[in-house]
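This is the structure I have questions about; it appears just below.
In this view, the complex is presented without one of its protein chains, the others remaining in place.
Up next, subunit A:
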Amino acid sequence: MKPATLVRLAAGGGRTDALRMAFTAASAVLAAVVLLAAATVGAVPELGDPGDGSAAWNTRYSSPLIAEPGLRPGVVMTLLLLAVPVLFLAGQSIRFGSPARDRRLAALRLAGATPGQAVLLAAAETATAALLGSLLGTGVFLALRVLLDHPEADGRRPLPTDVLPGIAAFVLVLLLVPVLAGLIGAFLLRRVIITPLGVVRRTRSRKPRLWPGVLILAGVFVPFVIRPLGEFLAHAGGSTGRDLSIAGAFVVVLLAVVGVVVGTGWISYTGGRLLHRFGRRPAVLLAGRHLMADPWNGSRTLSALLAALVIGAGVLGYRAYMVTQFAASDAADRLSADGGEGYGAENSFYLNSVDLVRVAVAVGVVVAAAGIMVALAEGIVTRRRTYAALVAAGVPRRVLGESLAWQTLTPLVPAVLVALTVGLSLVRGVAQEATAGGGGTCDGTEAQCADLTSPYWHLSPEVTLAVPVPLGQLAVLGGAALLVMLLVVGVGLIFLRRSTDLDELRIA
């Protein structure tokens, strides 16, 4: 097939296909903007003079997050983390309107396309939409760069609007999103057999196993041995040991997130079984059976939200640790004979930096919710003929709406609790208490200082404070996620209303 034919066929679908391409392109716009922003922060040069102690501070920027080289990788990481739910949103958008696309692909197969060409077409459609989105996103990024460029009176800028990432970064971002989207599109078709007479989807009949639970437990309990293990490794192996313990921590975080996401499949199935076993109303029965029939739908659609919650809970735990650490330092300073300066005004700066990550998590939750909304709408549209037939037979729409709410919220509530617990445990495993003080300075000669009991020594008492569990903030985070999901269900009900329009019986 010639590339021109491929593009023409890929972009030549109907209204649903156009809508799917628009969704995919919109998520690619977001992804491109976020990734280019990360690349820009990464491209900020280090201007300071290492010789005079101002090592690498870039004084062109008023925001310490951009000026201080130690904080810049954190900003880049935060932006990259933000790109994750955006890419999940792209993944959900690709699924939108799949029955219409399936019919089109089947028709193409009937016209002589090979199975490989059909998959290639689907992937090309996604990649084309994502490429358009990437190009548009690059335009949006360049426009934002101009619009947000407001130097202050002293000439410094709050944002690095005077820096551009290198050409390589631009090309990488432009290609990364379409390539990823195309690969995801092809990946989603791995269980689909496109025949000339229609599309057959192979379903997983195996029930979810408990092994994801082991990963969740690893996420909850392994952090408690990370610290002693890290200390041992650092003691025994020096910097290599320290690097190993940091790598171990990353692996644990990854395992925990994967465990929560995959474990939601098991939660969905078990929740479905319980609803089916104990539910009395038709709506509950429908929801229970739906969850049991496709338990992986929960983990697929909720994955970005749960990942954001794991990270969000971890950030809240870390913030609680920082606040406690500052309190311990201040207390130690007050108790020391000569008094100290403590962190003072720097406290708010560090806390603000962490709060920036909290904002990123909040944005991540909203973007993830948008992805879930697309998935929910897609599920409703796919089943619209069955729903319309049920309504025609007298099943009240209220029953279908109730069923939709049950099947969304049943796995969500326990999954949110697990995600928050795991996220918090990741931090509490290594930071249950904060310690400050306990050191000393000696203003005598070497001989005088040799005697630790000499009056030349000024010892500060050690202060250890327990890090509290930020229950209130966790409740706000979990509550906000549930609230956002309730809104998503509300929008889903509007889709349901439209999809059970009895005219569907004519066009189905």
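Simple rule for what comes next: a contact is a pair of C-beta atoms (placed from the backbone, for glycine too) under 8 Å apart; a residue touches a chain by one contact, two chains touch by 3 or more; residues count from 1.
The definition used in the following text is that contacts and distances are computed from a predicted model.
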item	value
Chain excluded from display, named as in UniProt, from "Protein-arginine kinase", "Cytochrome bc1 complex cytochrome c subunit", "Macrolide ABC transporter ATP-binding protein" or "Rod shape-determining protein MreD"	"Macrolide ABC transporter ATP-binding protein"
Residue among A:186, A:351 or A:389 touching the omitted chain	A:389
Residue of A:18, A:218, A:292 or A:469 touching the missing chain in the full complex	A:292
For subunit A, the residues touching the chain missing from this view	280-282, 285-286, 289-290, 292-294, 383, 385-386, 389-396, 399, 502-503, 505-506, 508
